[in-house]
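See structure below.
== chain A ==
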Amino acid sequence: MNPVYYLYLASLLFTIGAAGVLIRRNAIVVFMCVELMLNACNLAFVTFSRLHGNLDGQIIAFFTMVVAAAEVVVGLAIIVSVFRSRHSASVDDASLMKL
Partner candidate 1 sequence: MSATVVHSLWTTTAAGGIDKIPSPTIEYAQLAPTLIVAGAAVLGILIEAFIPRKGRYHAQLFLSLVALAAAFASVVALAAGGYGTTKKHIAAMGAIAIDGPSLFLQGTILLASVVAVFTFAERRLDPESHGNRVDSFAAQAAAVPGSDSEKAAVRAGFTTTEVFPLALFAVAGMLVFPAANDLLTLFIALEVFSLPLYLLCALARRKRLMSQEAAVKYFLLGAFSSAFLLFGIALLYGYAGSVSYARIAEVVDGTVQSVSPALADTMGNDALLLIGGALILMGLLFKVGAVPFHMWTPDVYQGAPTPVTGFMAAATKVAAFGALLRLLYVVLPGLRWDWRPVMWAVVIVTMLGGAIVAITQTDIKRLLAYSSIAHAGFILAGVIAATPDGISSVLFYLAAYSFVTIGAFAVVTLVRDAGGEATHLSKWAGLGRRSPLVAAVFAVFLLAFAGIPLTSGFSGKFAVFKAAADGGAGALVVVGVIASAIAAFFYIRVIVLMFFSEPKPEGPTVAVPSALTTMAIGVGVVVTLVLGVAPQYFLDLASQAGGFVR
Partner candidate 2 sequence: MSFPLLTATAVLPAVGAIATAAVPAARRSAAKWLALLFSLATLVLAAVVVVRFEPGGARYQLTESHAWISDFGVRYELGVDGIGVALLALTALLIPFVILAGWHDADPLEDVNPNRRWRPTQGFFALILMVEAMVILSFEATDVFLFYILFEAMLIPMYFLIGGFGDRAHAGGDEAAATQRSYAAVKFLLYNLVGGLIMLAAVIGLYVVAGSFSLSEIAEARASGSLSMATSTERWLFLGFFFAFAVKAPLWPLHTWLPNAMGESTAPVAVLITAVVDKVGTFAMLRFCLQLFPEASKWATPVILVLALISIVYGALLAVGQRDMKRLIAYASISHFGFIIMGIFAMTSQGQSGATLYMVNHGISTAALMLVAGFLITRRGSRLIADYGGVQKVAPVLAGTFLVGGLATLSLPGLSPFVSEFLVLVGTFSRYPVVGIIATIGIVLAALYVLVLYQRTMTGPVKAEVKGMPDLKVRELVVVAPLIALLLFLGVYPKPLTEIVNPAVEHTMSDVQQTDPKPEVEAAP
């Protein structure tokens, strides 16, 4: 089948992720949306790799996963500490600094 459809799917996922980031309040969910975007990228990479018949894309996908994992580590650490000090994971509550 035509790999282009996967690209459409990838962009769709990416957009959904982005929308989630803009819409959702809970930090964790927002973060998950970012992960979704990253995975969308992965899909795109793999598709293109298939398309071009070289494996760079697939390799990059692995790298991305690693990076995502690292981000999870750091991100959750930060979010959790915030949650513990504020008893809320809402990104909108974290608005001490403005203007």
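Selection rule, in plain terms: all candidates are chains of the complex that A comes from, given by their letters.
Here is the rule we use: a residue touches a chain if its C-beta (ideal position, glycine included) is under 8 Å from a C-beta of that chain, and two chains touch if they have at least 3 such contacts; residues count from 1.
In this text the structure is predicted, and so the values were computed from the model without any measurement.
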Revision key, fill the gap. Touching chain A here (same complex, options 1 or 2) is candidate 1
Study note, to complete from the structure: Within their complex, chain A touches candidate 1 through residues 7, 10, 14, 17-18, 21, 27, 30-31, 34, 37-38, 40-41, 44-45, 47-48, 51-57, 59-60, 63-64, 67, 70-71, 74-75, 77-79, 81-82, 84-86, 91, 94-98
